[in-house]
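Omission of a single protein chain aside, the complex is shown with its protein chains in their original locations.
On to chain A.
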Amino acid sequence: MTFYILRRLILMMVTLLLIITATFFLVHSLPGTPLKNEEKLPPEIRDQILHEYGLDQPLYVQYFRFMGGLFKADLGKSLMYDGRDISQMLKERFFASAFIGFQGILIGLIIGGGLGILSALYQGRWIDNFATSTSVLGVSIPSFVLAGLLSFWVGVKWGILPPALWGSYAHTIMPSLSLSVAVIAQFSRYVRTELVEVLNQDYIKTARAKGLSKAAVIWRHGLRNALIPAVTVLGPLTVNILTGSLVVEKIFGVPGMGALFVDSIINNDYTAVLGTTIFYSLLIMISVLLIDILYGWIDPRIRVAGRRGE
């Protein structure tokens, strides 16, 4: 297992290096400069400022300088928000995104899991039909449409929660709900399918036959086996939430990573684009790794297969 994780970590480093290099050259090939007053700046002064930033040097020099900083764990300073540390900005912004994201996943897992279990237990009954239509809607309605509707109805018309902005816990509920719908939809389908399959297995009948209560059977034998495939969808779901939150954050005015990422691209803020890209890549790679580890922990067969493979 340790060797497996180690190998994965090394692979991650290589991938990250490739991503950084590609992003570096891509972002520098964008037209224009990171200067904010580019439209009005007389050319002589523009050149002089670019020189002060070291942006007039050959691209490879800038690349090695950036990589040199990176090895010292220095992401550099933002060009768009002159002087602010990228790592500091990421720290500030990540909290908001992570909070609504994880809360969204949590809501999604609880409601989605519940719905999945209920519809598997009461196949073909009204609760099953309800869960099915909910998940069809959940998959087909983009989170930002729901965000808009929630903001308008719950926020403006009914005045229950603030329509947007950031500051108190109440502000986090609607963004998380908007994000959770896709999770509810997908997760409930997976849980239902898997649980239905598991419940038809012979060992379930055996368990029932030896006198275990229905609840104990479902909990101990049914769910644990049904959850294994469901864990696999957690990876893509986390990634979905991360990318989906760009728009939801904008609608609710959440001071998160989304705005930073989009703005830094529009403004040619090279360091901020690289910083956010590195951060996103790491986040996604780590969550995929964690899920793989989790997967092995839930299903011993995978661990064994892994060992044999080595």
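Here, a residue touches a chain if its C-beta (ideal position, glycine included) is under 8 Å from a C-beta of that chain, and two chains touch if they have at least 3 such contacts; residues count from 1.
Here is the rule we go by: contacts and distances are computed from a predicted model.
One chain of this complex is left out of the view, and of "Cysteine desulfurase", "Thiazole synthase", "Sulfur oxidation protein SoxY" or "Oligopeptide transport system substrate-binding protein", the protein name its UniProt record gives is "Oligopeptide transport system substrate-binding protein". The residue touching the chain not shown here, chosen from A:Y4, A:W166, A:Y280 or A:Y295, is A:W166. Residues 30-33, 35-45, 48-49, 52-53, 80-84, 89, 92-93, 126, 129-130, 132-133, 136-137, 141, 148-149, 151-153, 155-157, 159, 162-167, 250-253, 255-256, 259-260, 263, 266-268 are the ones on chain A that touch the missing chain.
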